[in-house]
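Here the complex is missing a single protein chain, while all its other protein chains stay put.
Each chain carries a letter (A, B and C) given by its place in the written order, and its residues are counted from 1.
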Amino acid sequence: MKKLINAVPDVVKEQLEGMAAAHSDVLKVHFEPDFVYRADAPVAGKVAIISGGGSGHEPMHGGFVGMGMLDAACPGAVFTSPTPDQMYEAAKAVNSGAGVLFLVKNYTGDVLNFEMAADMAAAEGIPVQNILIDDDVAVKDSLYTAGRRGVGTTVLVEKIVGAAAEAGYNLEQCADLARKANSYGRSMGMALSSCTVPAAGKPIFELGEDEMEFGIGIHGEPGQKRMKLVPADEITEMMALEIINDKAYTRTVRELEDGQWVDKSLTDEPFKRGDKVIAFVNSMGGTPVSELYAVYRKLAQVCADNGIEIVRNLIGPYITSLEMAGMSITLLKADDEILRFWDAPVKTPGLRWGI
Amino acid sequence: MKKLINAVPDVVKEQLEGMAAAHSDVLKVHFEPDFVYRADAPVAGKVAIISGGGSGHEPMHGGFVGMGMLDAACPGAVFTSPTPDQMYEAAKAVNSGAGVLFLVKNYTGDVLNFEMAADMAAAEGIPVQNILIDDDVAVKDSLYTAGRRGVGTTVLVEKIVGAAAEAGYNLEQCADLARKANSYGRSMGMALSSCTVPAAGKPIFELGEDEMEFGIGIHGEPGQKRMKLVPADEITEMMALEIINDKAYTRTVRELEDGQWVDKSLTDEPFKRGDKVIAFVNSMGGTPVSELYAVYRKLAQVCADNGIEIVRNLIGPYITSLEMAGMSITLLKADDEILRFWDAPVKTPGLRWGI
Amino acid sequence: MSTVTKEQVVRWLEATAAVLEANKGYLTDLDSAIGDADHGTNMDRGFKKVMEKLPTVADKDIGNILKTVGMTLISSVGGASGPLYGTFYMRGGMAADAKEELDNNDLVNVLQGAVDGIIQRGRAQPGDKTMVDALLPALDALKAAVAEGQGAADALAAAVAAAEQGMKDTIPLQARKGRASYLGERSIGHQDPGATSSYLILNALLETMRA
Partner (left out) sequence: MSTVTKEQVVRWLEATAAVLEANKGYLTDLDSAIGDADHGTNMDRGFKKVMEKLPTVADKDIGNILKTVGMTLISSVGGASGPLYGTFYMRGGMAADAKEELDNNDLVNVLQGAVDGIIQRGRAQPGDKTMVDALLPALDALKAAVAEGQGAADALAAAVAAAEQGMKDTIPLQARKGRASYLGERSIGHQDPGATSSYLILNALLETMRA
């Protein structure tokens, strides 16, 4: 294992200390339980947006804490969901009274820990809602699986809903927007190499010199299938078409209604010709941005050929899997509300514009 | 070789096409000869700042084209200096009449090709100056080598001088500021892995599972020495101290004076207690930002222990070597002039704030 | 002997911590085949915390001890297994409220509450290739043995045997819950890490009873 780390048990803690040292104008870090939060939290009258998940996906989520995006982020151990007390303490620290929205990537661990956290926050009298992000079209059904994973759309939803909260949306409006933006987003990922969790000390899986893993998530879990490596254009086209041609997707999610967990059936509608989208080409960590441009070039062609108009884009390493080489593509249908909040100013270590 | 590319000869061209497709609001790409230039060039009355070098260091330089930074960037083949006609044509395209400043990383190829380009531009009546960036303290002398390589300081100088040009500095003032900022900056790099030039198809060097390469440049060239891998704190401290304790450095550079190339002897003064600096922790491409934070944490401690005050920082992959794992550290002494231009708005694909 | 004493509960937890530490690499290897290579580290981290907390509650009743274990796991494990095992001990502890020892019926109630808790929280069904596939057969075997009038140790032995069988039976299953479900058919042929830790936990109780 070759990493710029010291002792394995200290990896996440020291990285957080580095963030705190580097970005004290934007954020602070609380230890035990660990969470990153806005330096100016709580922001009076504003709904607090909180996300979190295993570490190893940086800059997500800690790097997205700041004006116009997250109020707090809760990092778990590497690739391990955080614990409810982290989200609970973070909620208490950033809640201004306007309530807290938890943005939860759909992994069993994240879902369960955030549900417990919501219960704890609600018991404390904090208005709270949990919205799931589940956009990975590599997972085909939700009946025989834990449902689609939360991947690239997470970054976009955090930006969009963060801006809406900044603009004065209340908790229900933020939740509605998050649910909508999630339903508008679809993603797919692939890997050229594996990655090594420090505590494990060896790669999660092995790939041959001419192999790639297609349909991966973001936790180094093996993908849907292993394939011979093909040129970037072919990979991009396969992934883009899986996203663009994905059918309606229905699943049941648990959300809070009047303090009770209720099951809701939600359906994402497929893309259609004429849709405007935000296109997000993401590096899994080890792939340099230059290669992402080769992917974007083809993605733009495939979108054009299918009547999908890219109106904004984001290209770079934003939701990663440690040092894994590979990339993911996300398309998110953009209506006026979404575009307005996408374009709004954001000032975080990982994403910044307009300020 | 595992990369997201199509045919090897098309790698750079297709990446540039992707950039053009993604960032048409900010930049345009000219092919044959290849250069990236501001969408709104030439900007009336403004000195044009042009840089360039081999491809493979993205986002540098093409990703730094835009308001507040570069007017044009000339990408060579991967790790190969661009040719004079690229810089010459770029200069013609972006010169508003206020002249052109070439920022040249000190590699023999870059130096020679930019000198030829300057001659061509001058012959065309374009006011022009070449300023070298040579900040790599891993290269100890300039008598028995080609002199210090241009590495991390390049990014900072492009930002600072780009802002100055935007603010109305004339060509001589831009050149003076570039020379000063370069003399204020020192860098050092290390690698955990090699990288593969597409045309070569195999890694430039091989590193054992417990080895690192210390004092590397940015072209995948082997470093000054090979060492056993040690913890991040130790690596960071070694590098930071090499930078902080580096003595005065004198070398001869060729600059234009009244249309003639003249040799100038320049000396960089060492850091001293009480200096304020911009600290830049850079990924060589394959190292994720999370690990950079562990490095920054220690760097901040070492600086504090040595009476160096970090007043700004930049952390991420900005001057890379393809997919190489590793990092570099740059410290650049920051006076009021430099800080003012560092803080000024910049809108490029690779660096953005304030707008 | 047909009761489990409070001291035995404490030694069971100690034995659990030891066995999870010893099997940390094994569980993580199982999890890297069909998951994300952290189940061993997760469980070890959690039970190390339990060992820190245990002295502060070792003189409380069994219900209290188990609930403390549950709370500790919830706030230290993370992942899927944190809330699941956390709920397991919390709900087991609720069924042992104020008890200083557990007779056979208490034992059944504790395991029933614990397993119900996992199922309610995780919504896994038998055959989904999760810890439930080790725990439910164990619960059924325990109930049957207790109904037959067997002593605690024998009944537990039957439960552990059933857990071990259930654990092995996860190998041919296709995962439908948790991270492994994303692998679809590629999850077949691998033993579920959570079912394995469940077996190890129950077996630690049996060995404590036998010691």
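The criterion applied here is as follows: a residue touches a chain if its C-beta (ideal position, glycine included) is under 8 Å from a C-beta of that chain, and two chains touch if they have at least 3 such contacts.
All values reported here derive from a predicted model rather than from experimental measurement.
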Among the chains in view, which touch the chain not shown? B
Looking at the whole complex, which of B:Gly220, B:Gly285 or B:Gly350 touches the chain that is not displayed? B:Gly220
Residue among B:Ala41, B:Val197, B:Met212 or B:Met327 touching the omitted chain: B:Val197
Which listed residue (B:Pro82, B:Gly99, B:Gly185 or B:Gly350) would be found touching the missing chain in the intact complex? B:Pro82
Identify the residues of chain B touching the omitted chain, counting contacts across the whole complex. 33, 54, 76-85, 107-109, 112-113, 115-116, 138-139, 144-146, 149, 197, 199-200, 204-205, 217, 219-222, 224
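Quick note on the criterion: only the chains that are shown with their structure count from here on.
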Compute the shortest path length in steps from chain B to chain C over the network of touching chains. 2
Most centrally placed chain - per-chain CA mean versus overall CA mean: A
So how far apart, in whole Å, are chain B and chain C when each is placed at the average of its C-alpha atoms? 56
Rounded Å distance, chain A centre to chain B centre (Cα mean): 31
Contacts with 2+ other chains: residues of chain C: none
Spell out, as numbers or ranges, the residues of chain A touching 2 or more other chains. none
